[in-house]
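Missing here: one protein chain of the complex. Every other protein chain is in place.
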């Protein structure tokens, strides 16, 4: 992790798109930024067409003036390479660099992200604009950080991608025989006798090959990472001291393996847009970001001043902007950034909200933005010690991808839902959790939860066995874990495959259900049940037919069904719910009352509705 | 407005497609038409392939015989140019003239409307068949009117369209700089440095540019209007005395700006197919048609003998065909026409119904058709005076298009729903409303309603200000009005933008809601709320938090939420609901009882269930 030089304390600001406004607005912007305590803005994320309006012809004048103004105003810049949206002239000159959908439609420009990451022309143009930008601003004192691209995640299925996919597959599998074996191509006559026969998973007649789809997501992640690394190398060469990052985005569709990417960025940064339950989603996203960052600081690069639910944009309640930002900071973010500084008056996201809303600075939103900006500097001290987490939840992006295949025994399963439940139950009981990779050192945790880790390597399975056998703490594994190897091939002989030994069970059949059932413990179980045989384990709870539902083998617990949240909490022995959100960092306790009532918190403090405290509170006991 | 010479009184008839039937049926058709009082039929709407079965080779024999037969039978003809459906030979010879979808699929012939209005070959072929047709029948006495094309509204995204769109954009914006500014292309790197970079809004990676989409709909409207005008010029040249029209169709997807088109047609004609509530939808459509026609007569060109709801075709109740036709006539239609004369026995719309159903003339439907035909001539006198409307509702097709953009703060908003509510509330209270353009002279109305007029020019805003300030009557503006300029760019500084002054309010935030709330008046408000600051206005109703919900500033009322229909009626001071549908034209009162009970109407008349009256009734008071 690298941190921008000269940028002490916490970052505060957002995406700043001055090119959408006349220059007279820029001066008001900088004055308002000063008023709001803004110290960092992301500039140029979508500016390619304004920086290079014609191929090879650059217009840096406006950006020069913007950066100088910001510098004068004391605001540092997270300068973006604008490669997420190539200009119209580029697409017109290189139609082969436009995205192609799975069913062969070549997309048009006119939105954003209209590129193919494998297209040679796009790669060249990306490197060129990154170099030109770095050469121009390498010595500008306003430059704090590089923001490469934006929210990597664009799928393409064109012939460039096909060629790159084949190259990647050669690297991964070595030989065609190995690939045929890994992909089980004997099924449905898919055996490949030459590399050029292999295609991306394009639209096809019926179900696709799940191993091919999984490898394609791995490939896309690596392919985009290659694009990132090319830019990073240029930026490193020209500005060796400036950290380089990109902003991760959440979503089932995102083909980015953050574990791998986190090794390449100088600072993990995320964009986070909660929808249903902002406090819980915020804690989840922040803990995940901290996990990707290996426990080191990271940065909330984008959030919004409103909440985007599916059917509507809900205004954040008074203080909510601050509370959610505080939750991010408590969980390791080195600041709170927004999309975007000033709400747009045109373009596709003109309703997206901004720190300065359409109504202008004379508005509740801007006043809250200003208040938050005044609060943040005071929090720096409380952020020095690391976040303390007694529990770990295993997270594996690849396993989640594998579980998105069509054809599973129930359409109700989902990796994210399984992981979220584990996190939610801990969160509601005040237990902070780290997200860790399956191969991580687990010995420091009292509790390790493995939610539906469908795909697991033998090494990772050994890691879990060592944890449980080593007496470090309790291992809790839920259904659909351990089933498949890295090529999504099922381990036969009895589920849960690689984890049968450590769990002391053998599962004979999956029995997904529609209506919930009641276990002999009185707990409710839904979605999924199994026919479990004890093979060393004892039953902690049983299905109505008397067969085991939850088992324990030494310190390894197996949950063969989806428990209700309450039952899950009881199984984990979590006691009563926490009064408010609580995060401890050394002597400091962060307490945030997202709810509507007055709450008593550790240290005998009273938090009013919507209140928060960051205080030195001795550990209980 | 021009009216067919020699066609006095009201028109009665429908689409007549004799080419689907053997000649022996034609004679029965004409006999039945006479029996039913039919005096006008639309012929040849989809006859191109039968008129020109091979390129340049015409077969007019059958049409000659049909027209002669109709003439002998005393039925006049609204003769169609058949350009809505080019023949298969045309598509095969000119595949570039087939429609291309937004995602690049070129559609096949085999349905109807399979053409690109911008394809040169299609334009040429359209002009040629129109000329040939006019040359052949210019002197036929049966010819009453020209029916150009059918239900204009076909979208295309092909390269011909792209080229035409660019030409149109040059005309509209003049320079690329103006276009870039109007479209806010600085957002997402969409800046265009050459005209050829601009594309129609084809399938793209993510959200499209709303200004581009809006201009594309304007372009499509103008492009199709160009096609209409080309044919009109030919027909005018050859038959200077014959009126030329086309039939407007309703639907969110229709890219036709009827205000512009109404200037070009000799007679506004509409096709109307209600679904949920036929009487209310009929009044709405008829008032809209009268608005487009500038208050002059217009023509209901198509209706059906059944009601098409989504899940099924519901038979019209006894008398319903007459009552709905009467409603159209009362509101300004110079007749009642149907699709179609005789229900088809094959083809895609064989279940569409007809004046002569599959069962033949010995049927309830044909008997009702005959009764209606016998009634209509008696109504001509009552139709001499104009429809009287004390209220006006602003209608702007472009504003409605703009409100269809994705990304609004609530997915529940809709222009049509907002306009329909205003009309529905007036209708149910017996208040006839005109639909008028935002720039229309409003001084004659007691009440002007502006429902969700999202996009408004400064001139139109001035027009509203003059109306309210002039003391002519009450101006009622509902939420999401006045927000954007003609390029769909938001007016910043506070909503409702251009209408802040006249309304005396400043809105700081939009607060869309899920569950309804109750105002301090006891009224129910749903979907949408706002944070309203009074700036001269007073509050008429307040939200639960005490902030203003409905305000009044002089005679200008602002409604920042969706009121229930009842609350809306109370706000407008409408009194009790009308007993039946009532329309006044001078001394004549049209009264239609669509419901199931006996109703007392002005003039101390009693209308039985399903009954109607057209009578001279003195004005009350």
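Chains here go by letter, A and B, matching the order in which they are written, and residues are numbered from 1 within each.
To be clear about the criterion, a contact is a pair of C-beta atoms (placed from the backbone, for glycine too) under 8 Å apart; a residue touches a chain by one contact, two chains touch by 3 or more.
These numbers come from a predicted model, not from an experiment.
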Selected residue (touches chain absent from view) among A:104, A:444, A:470 or A:544: A:104
For the full complex, which residue in A:1, A:93 or A:511 touches the chain that was left out? A:511
Subunit B positions in touch with the non-displayed chain are 17, 19-20, 46-50, 53-54, 82, 85-89, 91-92, 99, 101, 105-114, 154, 306, 310-315, 343-352, 357-360, 362-365
Touching residues on subunit A - with respect to the absent chain: 103-105, 183-194, 196-199, 201-212, 407-412, 487-495, 506-514, 531
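Everything below uses one rule, namely that only the chains that are shown with their structure count from here on.
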Taking each chain's centre as the mean of its CA atoms, subunit A sits from subunit B at a distance in Å of 48
